[in-house]
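A single protein chain has been omitted from the complex, and every remaining protein chain is retained in its original position.
Naming follows writing order (A, B and C), and every chain is counted from residue 1.
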């Protein structure tokens, strides 16, 4: 289900390129392929070896940049960022990459993920006189690096990164070098690719395919990668901890043509659908998915269950930014946008609808009722992940606990609320087994915090009493 | 395959509503669901019983209208239009509905289709002193109606419609009445729906689902429908001719959730895919479709052939209006937008790619080469319609004959040019049988002109020597 | 006083150029110098000998056009138009020049003035089947010309012009010719200039200075000028009537550097100020004008009266289109924009304020009270024209009679209402004598209708009972 109708929003995406004559263009195409990770704003910073130039703005990559803007971004190194649409602080200053210019050197940073000790670090820095321009976590990183002044060394940068807690996949331009770093648990994806003599770094490998690059390898937890004229130099700023890569990247966020930890996302989702058909079978006439994210899983479910896969729901591709919501009255009369049922497909049918998550339940309820109004005899909902019961502090904009339907209601209550004839979730265990391809050795660890409440890090800024937690989630993520 | 990458562009879409307190909003939602029929411009004209108000502009429905614009369109009757993006005359004046105000009455017209005698009619009108403001066929209709002056009667309107040759599905607002008319061969779809006490008219039935209306029936060839306080009054302005509904509406244009002539488009396309699997089977490992229009056919092909259906191609959903094309150099390096292969799905595989048409062949060639670069062992192309060899004069922007690959090369030559391992088209006969569900009685006639060159009408303005035909296609359609 | 704060709005301005390699640029500069005649919209139509291209839009000339738009207007002939901001119909279609394209010929028309029989002509044309796209008088002209169809001859054009009643200064592009025509009473100014081998036509001669052209002569009442490869060909479409050039052009509208009927406007206004100092002297310490239009008259008044001329009122040059009006509360506290008194100049002084007209009286009242609050001991208002008591039907947007303060109150009542210590107007006779430089032979006639109610033409469409007149003024002028 698409983020705009679901309330489960992706964080951000980062991209970097080293040694390409059209670095800004490469970044433009790379960011465009990462657009699903954030649609609020986009930015590019290029280095021509001498100085950094930036361009950024609100909106989609194709809206922010045109040929003339790219023409004003000369240089062979670049980093870029797409930012997701929070309801919170949409100020221009927060659009990344952030650029920090001093009289002796420059630094630019783009960041995907969320720090859990940003607030503490920021207080300490402000007490010592630092002035912050943004409300973004990312600026904390720059202040740590610059603290002590003068030219930052790799040693200092690594010491700064070590102070950060939470999820961070970072690309930086500094001193003619492209730097990539990943948090010690590897909570967000970050990969290295190569095209000709150029290196590229991206949040997802789909960006490599788009710019014609070959996948080289994933950045490792705690790794610090410096790319310069001497090639790729790898070191570690931290002992790697147990890995805890975000499970929702597999289930929902990443593009089907990306591969995370070596596994293709479409394939993984298809397997999740197959598994669900095994663990929670149902007699039905038609299987359908919710476009776009659960199509792969629906195909898998259909294949395993031998129930025909059909287009039961159509998504309108032209939903714009300023879409006018139907009034309450029109909505009751059945006026709806974005998703339409295909009446002739579902009429008189027992329909299985495969989806990847239920957040607040409102969309699921709407889909079920839409299908029933269109004549579906039964609607069976199958979810390719466990119920989401806990907020994420690592960069995903889940609703607060009070809004998460699974935090407040049992599966049976949820089923009743959304009006489905049956509702089943995949178990954590089954899901992890699919993702790990039943390969024990692969089981390096996933973050399951939103399902289980077991956060892989201390959560510092958010360590509050449960009933106060709701407020604490409203940080700006990136 | 989407129009923006294919060179096969839809005409337009029309919508009308009678007796709804939120007529402008209904039209907005209706047009939005018809957006796939045209993205260049959109307009709405409302009548509050007294006078007509219009609002229109370049771009998508969601870009042209916002809440404040709709608020300035009061009234209980409305018509609307979405216009497709020609390379030709994009002037503001040409955006429909056209509105003609005189001191004693007003008339607004929206038109889908293309007249083949517009040029002749216009010359005659101009010779008699008519002044035209647009280059649109549609204005000819208004001039015919107004000629003779004073208040036009239904008799005069019908006499005017009788003079038109070609394809036209028209909605009009006149004198507090909503009027719908369809050309004598019914070349374009046009349907009547009902929601509460309101009537709606739309180019496709998907618009009914979106606004909560029930499908009543299709407008008949030569029919003239007047909706006013006395309800729906049907008459005919012309003897119906042999019906000749556009086949490409089934194969390519209409939305999968629409039904044309009683048949659901998704189902029809799925059947076309199944038939193709029977008539042109192939040994393969994976079936994939080209998003979005050939997904249904690919599912059908997979089901019939028992080869698994997979997402082998991903379409970037965020391709904007001002997208920057990769330079030649970057394109050669493999930089690509819009469509990406899913490497892990096609690598080492024999892939069947199901599509609905090949126009110039460039996109097909690009897709085949993309899949091969991603590792596909074999690529078999299956097209759910016959080769397109002739230009359309009835409202579809096919390329001129000189650009149509099938007009210049045999199937085998085409296969070689696009680099496929095999290439098969469905025959006209097989296609028509599927569309008619092997029901002889249904076989009222389809327009197959672009496949066969047998145009169902005289083509007047275009009756030129074959080698001159190319130029004559550049009329503005609507 | 500037039009935006006065409620007395200029009509429009026209410009034409023949045989200049940069015809569009010349028109741009020419229109820019005529911008004071209209700020709502601007348009240019060029002819490259083959076809006409147009570009137009809402706003100032510098807002509507940029280098790239001008670059798309190739050709050696051009006409242009600036349009004033009515409260009425601001639709895009009404922006001139209007362009009429038929399959065999094209015609473009730009018009300054207002017809008084447009409504009648239009009704007749509509009764015969003409379709109008705009609410503009100008379109009537085109329909008359095209009526009868085929290629219009000069004979037909002249016959059409003869049917028009009212004020019209017209430029046209037709058949590779630039045509200029002026109504039989010469109510609006229109002049011919020459620069190198090029001819230019403009509403005011200030446009000649800006484009480096030399003034040749004024177009004569009833004259029909055709400029083509044979040079300038003059004829008459009508017997000239008694001339009736608009007096307000001298007093208020024209730019100080223009000359009308051979007389420089600055000089004429200065003489009006001098005459006023003679006919209505007053003991005072300071003379000031209301920027910008009455500065010349104030200088004259000061010179004749030997009272020092000072800047007593400053006009803010940066008042934009979307200026936020102070709330009632702030206005009462003294918050004001646009005009500020120069406190140190008026404090303790007896101030003469020279202005060119009082329309509704609100601005005059505001100025007087502003000066008094700033410490002026006395404020004496001197107006360089008689009281405006009647609406104008020839292209000036005066308020309706009910709003004209002089139509409803005596001079003494008006003085009291605006709070001045004295108020004097120049008499009609004195004003006309100044304008004619006491040269009887020059006294070919001026339109004094807004002062006297003696309209120089029948007023056809407006021939209604006095109490109904108010409504009839709301026609769109150009």
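Just so it is clear, contacts are C-beta pairs under 8 Å (C-beta built on N, C-alpha and C of every residue); 3 or more make two chains touch, one makes a residue touch a chain.
Predicted model, so just to flag it, every value in this text is computed and none were measured.
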| item | value |
| --- | --- |
| Touching partners, among the displayed chains, of the absent chain | A, C |
| Selected from C:209, C:403 or C:436 as touching the chain missing from the view | C:209 |
| Selected residue (touches chain absent from view) among A:40, A:93 or A:347 | A:93 |
| Residue of C:257, C:378 or C:413 in touch with the missing chain, whole complex considered | C:257 |
| Absent-chain interface as seen on chain A, which is shown | 92-93, 100-104, 119, 122-123, 126-133, 135, 142-143, 146-150 |
| Where the missing chain touches chain C, by residue | 22, 25-26, 28-29, 32-33, 35-36, 39, 60-63, 65-67, 70, 195-196, 206, 209-212, 255-257, 259, 264, 266-267, 270, 292, 295-296, 299, 303, 308-311, 314, 316-324, 326-327, 329-330, 333-337, 340-345, 374 |
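Heads up, the rule we're going with is that only the chains that are shown with their structure count from here on.
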| item | value |
| --- | --- |
| Numbering shared by both copies at the chain C-chain B contact, with half separating same from different | same |
| Reference chain C; chain at largest CA-centroid distance | A |
| Averaged-CA centre spacing for the pair chain C and chain A, given as whole angstrom | 61 |
| CA centroid of chain A to CA centroid of chain B, Å | 37 |
| Between chain B and chain C, centroid-to-centroid distance (C-alpha), Å | 50 |
| Junction residues of chain A, two or more chains touched | none |
